[in-house]
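Only one protein chain is missing from this complex, and each of the others stays in its spot.
Residue numbering begins at 1 within each chain, and the chains themselves are lettered A, B, C, D and E in the order written.
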């Protein structure tokens, strides 16, 4: 299972974007049209599983079944599909090419137009009053389906370098792809820098990573910014790595050489200073003014 | 008019925090107790005017009147106060000292305890069913009343160096004091760097400034982060200024030497590349699927 | 009033250099020839006032009058001019263009040739035995008339960031335009860096600024160099700002992108060391050897 | 199984160095003396397996069996040991402490003296004419047993960031612990930098890593130096990461904060230049001068 | 005397590579063919002398005589040559040009083809059963004959800046030309940096220099690497000099501008720390285990 952008060409035809991953290999090996099932409208757990890229023999439906604590699957022609799928398009990816795009990309900027294979829908099945599920390109759903499946992999690699790692996320502001946040329980002074190195290595598309202490909420951009404001010094806590290989989606990168400059900001507090200086005060929940003015 | 942190000591006594500004000078010149009026519960425009620090002879009530498009003022003993004030405490700041604090500071971390003058309330006036207005220290109101009045001053100084300046804000994540955002209409390639220099010079407490193009919403942290993700390269667009004088409120700074490292990030797009590459696509408002499947 | 380079073309014609400032706007709005008075030979205070660029409605004659402690002005056709002007050329700037240049520029290097409007002199007035005043392009007078009027503006902006500022100058060696010196009474360790930021922001054409203590004579290049030799360490006290917008007059800058790298040198002494180590010894005025050998 | 430095104290007693790993945990949980078998003189494959640190439940004997393509194991008291072990000391690690050291450490410099537990040998078994196997501290065997087991782990982590990785080694000159070499088949320009990040993250004790192309022999220091001499430019190809967490064995590191500065050198050739410029010429094996002078 | 690469063209003709040094000047002054003697097969001391480039009037044969503690010289036509030369080719360098190359260069990479003068051999002399001596281009002999004669010159210049200099070598891995090692007896903390500056100045083709303490064997690459591993910190001990003039033999340099980035690594131990921390332990020569188990 995988996600593919499709553009309606008229009648039963769509151009379909296929990037060089698993379907690309299968399609290129096939001499004739490739029989496929396009399924639209499935439980979110199935989408999440389909978004996970692991090894070619990874079974996305089984993984969805684990995520959803059981998934009803049905045999449909030569395919297994979720039983509750709203719409199914059965057809063939042909060797014909057509214009695909322009569409908005993950970053919200316009992707270029390309020649892509044509999918021909032979039969269209749907439930009564089906809903037609669309993922708006460049929208938050697009971003999350790209980023969330990366996070456990990144977590695992960082844990090798920094056992005290607590959490990882790819931020919405960074298109869930280019910017990451890592929180750690810091044990030795250099842990923050090692976490930066490991995070940039774990997800090669990551351009910026911020490392924070475990008392920071990495899903709250204001909390992360607060950590930078009160625990970070740019001359001491910043690493810049020029001329590295980055994401081709970032328009600020060198699109000819495919290089970018990456950076990591270590916003963990110094261990040789008193934690009290850096602690965010918790406000008492019930301010009862009667206690003050009797 | 100015804001002062007060701590209830019992009976009619409060310790009152007075930093070295205008009231501090008036109080120090006075040999005896200083007669004052503490007003609680006034229109927001009055608070904003009181938060503005300009020259000593600046008339905050007049400025409030401009902001509010007329303000009813009444004579109360030796003072002019807003007519609709909820609570008024008339009394004297004495030469006695008492513990003040610990309170939370602008950054959300704990301020130290200090010996401060004692205010003695002689008479307490209030409206029927008055509301008692409190600004929680370190909360958002505290931050905004500190930061917002700085922004026009910063704007004016930057406009000298970069005529194309569009807007300025001090961000909530940066405690409305330590981090700034500047948007400009970029005319020449180096405008972003000049805006960085001018912003850091205009507000000496600013530790970080991000400069963005005019199509970025500087009040939306995710939009600013998006500009960094797609228009910024850290080896080319970052300036670091170590050993500068910064805010004494930042616990990560060198609190003995009063120095900090400041930095500016120029997230404006390069003028020698096509704007289309960097343009955030606007999604059409009405996606009508019927247009697609007829 | 403003200064304009003019090249004699023969007969009553001159090409006249008009850069995009106030006259440029007036001339462009005018459909026909623009009537002007060229005055040659006026008191230095008038020249200084004319060299001051402020807002379009700034009245240079009034300012001259302040500087000179009264200036006799006379009505001449549609213009007010200083009463004692040596030579007056009354005429029109026409819409015809002619070659202007090559002339030496502020930096002493050759400016390019340009097509510029033609001034036609209709009447020539002069006093008996008038002197003909010429400002040699690239000479010291040219430089001073450019630089000196900038200094009070720079001073004012720096004073916002560093209240202890003492003096500012644009140096002759830096063409009174590209290099500045600032002296301050240093109060906190980072004041020198803040003065650098403010100076570079205040005068965007400034490429280098040196900040010194108040015991240094900023008009004496050797004294400033002495401060660098004995109070400056390049790894600790130097700020470099690449890719900023600078002066188009600097041939070492990137003339296509209009960018330059700016730098600031903080030659103030460290406050945490004894001043005696850094104090320039005053020599006693009267060395009387008889006191030594009795 | 694990390696432990032992110092003979006289009679049947040895002090034994136990660092905070698996045995340390077992020993600390035990209230009484811990029964152990010290085995001396085993096949190299057993030593290599014992040097591999993985998870606590990793079975070193099984791994040795794989490496040696079968290993004869025998039951000895409560332990399984290799059947051909030369010398076995059966005894107890007691709760008594004694001086251990000074010994030479991995770096060849002197380790400090410590109080360590005392091992008491109860029975000594040996084969006829046994050989007594000693690993000289700080010698090459010590280094290799430390470094070699790290290499596959490092390889695996780098392969996540740079699929074109070819080989990894920890160099003898870097004590098989502090310096690494990585060879890659470079596909995009930034691959070398990404390999640096991944290598430094994979082995947190690594202070320096050099990345080379696949035509370089990473086990030959002269070949690696040749790559640096002909393919590396320090202003473009070097990354420095200050204040990171490094090895406590490096005497040049900050031994109080446990921080070090790490660096990576990318000595891969630029892809946008002709490979011929960078290719090491192979000399023909048989120079037959008769071919030249006929 | 000087070395020249020759390529056999057939019959009695060779193209001969003449770089712009002494022979080049002599040849260019000469209107006609230049009579020369090519000598092949001489004592190593003569080769070393011929490889030494000093002033034009330096007498290589005399220097060889000193090195060899007397050298038998014989008069041969208009030349003095070593008496025991194996082969002598007497002839003329003509004004004709021919292809020379491609040959392997000092770095082991391919040199370009060039048009070079043609040498015509008029008479060939040789001893009975002469050996034909060839220096393989890019081989170790080539490198040593280039590098070794530079070392005393480099030593002398460094000794001006750092009197405690002990030894200098150009390393084999750096082609005996691009990389140098300097050992010093360090007296003051900054001596290592000054040795770097002096070494890079003394041999302008040097791209990298490592400075070590006198207890390091500069001819052993592993010992030098050990010094880097245990005494060097890249953020404190590294100097990079971009845009300097370097060797045209380095393919990684900017071959159009003839610039390169040079670097120096100061691997000397800090004087303010105990030498014991950094001392390489000498292992006792005779480990007598009987001393341990009595």
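By definition in this document, contacts are C-beta pairs under 8 Å (C-beta built on N, C-alpha and C of every residue); 3 or more make two chains touch, one makes a residue touch a chain.
This structure is a prediction, so every number in the text was calculated from the model and none was measured.
Engineer: Report, in label order, the displayed chains that the undisplayed chain touches.
Structural biologist: C, E
Engineer: Among E:9, E:121 or E:197, which one is in touch with the chain left out?
Structural biologist: Of the candidates E:9, E:121 or E:197, E:197 is in touch with the missing chain.
Engineer: Where does chain C touch the missing chain, residue by residue?
Structural biologist: 8, 104, 107-110, 132, 134, 136, 138-139, 171-175, 178-179, 207-208, 221-226, 228-236, 238, 240, 242, 250-253, 260-263, 269, 273, 276-281, 283, 287, 289, 292-293
Engineer: Spell out, residue by residue, where the missing chain touches chain E.
Structural biologist: Within chain E, the residues that touch the unshown chain are 157-158, 160-161, 188-191, 193-194, 196-198, 200-202, 204, 236-237, 239, 241-246, 257-260, 262, 266, 271-272.
The criterion applied here is as follows: only the chains that are shown with their structure count from here on.
Engineer: Give me the fewest steps it takes to get from chain A to chain D if each step has to go to a chain it touches.
Structural biologist: The fewest steps needed to get from chain A to chain D is 1.
Engineer: Check every other chain and keep only those touching both chain B and chain D; list them.
Structural biologist: Chains in contact with chain B as well as chain D: A.
Engineer: With chain centres taken as the means of their Cα atoms, state the distance from chain D to chain E in Å.
Structural biologist: 36
Engineer: Rounded to the nearest whole Å, what is the centre-to-centre distance of chain C and chain E, using the mean of the C-alpha atoms as each centre?
Structural biologist: 55
Engineer: I need the residues of chain B touching at least two other chains; which ones are they?
Structural biologist: 236, 242, 260, 262
Engineer: Have a look at which chains touch which and call the overall pattern line, ring, star, complete or other.
Structural biologist: Topology of touching chains reads as a line.
Engineer: If two chains touch, include that pair; go through all of them.
Structural biologist: Pairs satisfying the touch definition: A-B, A-D, B-C, D-E.
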